[in-house]
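What follows is one structure encoded as structure tokens, with my remarks underneath.
Every protein chain of the complex appears in place save one, which is left out.
Note that the chains are named A and B in the order they appear, and that numbering of residues resets to 1 at the start of each chain.
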Amino acid sequence: MPVRVVDTATPSSQPSTGQDANAGHPSPPSCSLLSAGRCFAGTQNVSNVQNNEAWKVNVRIHGCDLEQGYLCGTMEALNVPLADTPVVTFWEGEIVDAKNYTFFTGKWEASPEDDIRHWSKFPSFTPLLSQIETDGGKSVDLSNYAHIFMRWKEQYFVNVGVDCGLTIAGFYYVCFSCSDGSISGFYYDPNSSPFQKLELKCTNEKDSGFTFSSYELQ
Amino acid sequence: MFLSRIVLRDLDSIDSPASMASSKKLVTRDEWERKLRDVKIRKEDMNRLVMNFLVTEGFVDAADKFRIESGTQPDIDLATITDRMEVKRAVQSGNVQEAIEKINDLNPTILDTNPQLYFHLQQQKLIELIRAGKINEALEFAQEELAPRGEENQAFLEEIEKTVALLVFEDIKNCPYGELLDVSQRLKTASEVNAAILTSQSHEKDPKLPSLLKMLIWTQNQLDEKAAYPRINNFSTAALEDPAI
Partner (left out) sequence: MPATASGGARPEEAASPSVSSPSSYCMGTRPEELTARLAAAGRPPVGGCGGGGEEDGEHERVRTLREIKNQIIGNRTKKLQYLRLGAVPAVVAALAEPGVSPAALVQASAAAGSFACGVDDGVRAVLAAGAVGHLTRLLSHPDEKVVDASARALRMIYQSKLAPKFDVNNEKNMEFLLTLLNSENENVTELAANIISHSCDSNTEQLALCAAGVPQRLVNLFGGSMNLRDACLDSMTSIIRNNWEVTSRFALMDHGKALRSIVALIHDRSPRTRLLACLCLIALSHASPSHFQDRQIKTKLILVLLELIEEPGHVGDDAPLALTTLIKDSVELQKQALSTNAVQKLSNHLLANSLESRRAVTILLALAELCSKLEESRSQLMSVQASTLIIDALKHACADIRVAACSCLKNISRSSKVLSAGKLSCDTFIAPLVQLLYDSSTSVQVAALGAISNIAVNLTPRKSILLDSGAVSQLVHLSKSMDPTLRLKAVWALRNIMFLLNPKDKDFILKELTLSTLSSLICDSEHFVQEQTMALVHNLVDGYVDAVNYVIGEDGMILNAISRQLNSAPASGVCIQGMFVLANVAAGGESNKDAVMNILVARRADRIKPSFVVNFLQSKDKQLRVSTLWCILNLIYPKCEASSVRVARLQNAGVISQVKGMVNDPCLDCKLRVRMVLEHCLDNADDGFM
């Protein structure tokens, strides 16, 4: 479940858990599979013309604030060449909700053309394309859409120094499926090989069911 | 994240900013005076500034003469200045009890709503007792009147300790807190009293002229960085001095 941040000066002011916080305006759906504590595992394909290479990747969500269109977490790359240990980075994400963020990045060296080119790689984006092209996506209602589009930008290395032989100059275009919690993404960095694909599956699905953990900030 | 060995970096050389030419604008005396003449200042405003100064500082006779000569009405009843000056004088001459009673007659809410001022007056009273060599009386007063104030307020307690220290030293001049016996301490208390009475009378506690003067100094300093101009260096004559080139 999503992290709630509530002001609780006195017990009597406890808000009920079930308040639909964004009832009034369109924002992406809250999804119980995209919440703090949830883990995802899969690969990042770093292949280029010469070799076919993929890293094992684990992602963990640390926090998620749909109201602000914000989420953050860590990404762990396991079999990185030349690295002795898995490399962990901390990233922050922007959720495309037409309120806080649109499909257009407007920074990180990504032009609108780059944006469209990357988003279009997700099949679930295709139905939205024409509307994005007409009005830039201002009128898109994503509140009932079964996919959540995000940008993840790595901010710093958690367990290694900056001289670890890796760069975090780029960012990820990410598409999350609300129905099964799978994630696909593309790493974009004008100085790196294009369209490196990230594919992750929700790992909380144990043999016999889904489990949940949650925290709540005051 | 991605392997950085593949990353192509072209570092742009950073342009150093062109050095700024230091060219100050020069304003001649004629030009300056002409510009000054263009600024119209109403005589009444100047008079009110002077009156404000006389009233705030308590020059009641001068204020009255100035009122008759210039026709400027003071923003406060001149009679109240006399009362205020009496209180101030009482503190300055060491008659603290008399000052307290006069303040209470002027307005009984001043000392009740201003604990710090009340404390400083009591402290001054103790200082006067010590100065007069009335040691027993001083001790009794410190114990009965000042000690309870110290219990109410940590800062007051420290002040009391400093003041009582005066009693310990045979040679008061060498006491580390000997400055409490200076005339300046009386003046400090007196000006605090003056300010409190003015505030209770809805009057600003500081005259406006000194702050204007401060503003003039500040403005000249600001201007110095940009221009050479006829400056006022002597504030008692306010003479313009030619710019040094």
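One rule holds in what follows: a residue touches a chain if its C-beta (ideal position, glycine included) is under 8 Å from a C-beta of that chain, and two chains touch if they have at least 3 such contacts.
Bear in mind that the values here come from a model prediction, so they are computed numbers and not experimental data.
A.B. asks: Among B:Glu33, B:Glu145, B:Asp182 or B:Glu241, choose the residue that contacts the chain missing from this document, as touch is defined above.
C.D. replies: Here the residue in touch with the unshown chain is B:Glu145.
A.B. asks: Using the document's definition of touch, tell me which of B:Thr28, B:Gln73 or B:Gln97 contacts the absent chain.
C.D. replies: Of the listed residues, the one touching the omitted chain is B:Gln97.
A.B. asks: Just to verify: which one of B:Glu31, B:Glu44, B:Asp61 or B:Asp105 makes contact with the chain not shown?
C.D. replies: Of these options, the touching residue for the absent chain is B:Asp105.
A.B. asks: Have a look at A:Glu53, A:Glu92 or A:Asp114 and name the one touching the chain we're not showing.
C.D. replies: Of all options in A:Glu53, A:Glu92 or A:Asp114, contact with the hidden chain holds for A:Glu92.
A.B. asks: With the missing chain put back, one of B:Thr28, B:Gln73, B:Thr113 or B:Asn233 would touch it. Which one?
C.D. replies: Candidates B:Thr28, B:Gln73, B:Thr113 or B:Asn233; residue touching the omitted chain: B:Thr113.
A.B. asks: What chain B residues would touch the chain not displayed?
C.D. replies: Within chain B, the residues touching the omitted chain are 76-77, 79-80, 83, 97-98, 100-102, 104-109, 111-115, 118, 145, 148, 152, 154-155, 200-204.
A.B. asks: Since one chain has been left out of the picture, which residues of chain A touch it in the full complex?
C.D. replies: 1, 3, 5, 7, 10-11, 14, 16-18, 20, 29-32, 36-37, 62-64, 72, 74, 88, 90, 92, 143-146, 158-159, 178-179, 206-218
One rule holds in what follows: only the chains that are shown with their structure count from here on.
A.B. asks: Touching residues of chain A toward chain B in the complex: what are they?
C.D. replies: Those residues of chain A that touch chain B are 46, 48, 75, 77, 80-81, 87, 89, 154, 165-170, 187, 189, 191-193, 196.
A.B. asks: Residues of chain B touching chain A in their complex?
C.D. replies: 1-9
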